[in-house]
Every structure is written in C-alpha cells, then in structure tokens.
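Each remark here refers to the structure printed beneath this line.
In this view, the complex is presented without one of its protein chains, the others remaining in place.
Our next item is chain A:
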Amino acid sequence: MEMMKEWVKNIFILILALTFIEMLLPTSRMEKYIKFIFSLVVMATILSPLLILLE
C-alpha cells in the first residue's frame, strides 16, 4: 500500500515537473531528443515497481 502511494506520487510529480520543464526549454535542435529522453524517464518510473520482482 505504502509502495503504491509512493509510485503514484512519483508519477504525478514527475509528469507535472516535466510539463513545466518542457515549456521552459529553449527551442533548439536538441529539443526533440530531450523530449524523447523525458518519455523514457516516465516509462522507467511506470516500470519501477517491477524492480522488486527482480530482487
């Protein structure tokens, strides 16, 4: 239960933060790649509860 709360909180804060950071990014050639990396981070956070299975 506690773990699930943590997970949801992480995803919530991460997406909120990424939205603001994406806005403040300067428009450059690197912008697309940075956004892609952000998506990867979100995916990793969604998958993070699976780490427990590996332990």
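Methods note: a residue touches a chain if its C-beta (ideal position, glycine included) is under 8 Å from a C-beta of that chain, and two chains touch if they have at least 3 such contacts; residues count from 1.
As a working rule, contacts and distances are computed from a predicted model.
Visitor: Of the candidate names "ABC transporter ATP-binding protein", "M1 family aminopeptidase", "Stage III sporulation protein AE" or "histidine kinase", which one corresponds to the UniProt protein name of the undepicted chain?
Guide: Per the UniProt record, the undisplayed chain of the complex is "Stage III sporulation protein AE".
Visitor: At which residues does chain A meet the chain that is not included here?
Guide: Residues touching the hidden chain, for chain A, are 1, 4, 8, 11-12, 15-16, 18-20, 23-24, 39, 42, 46.
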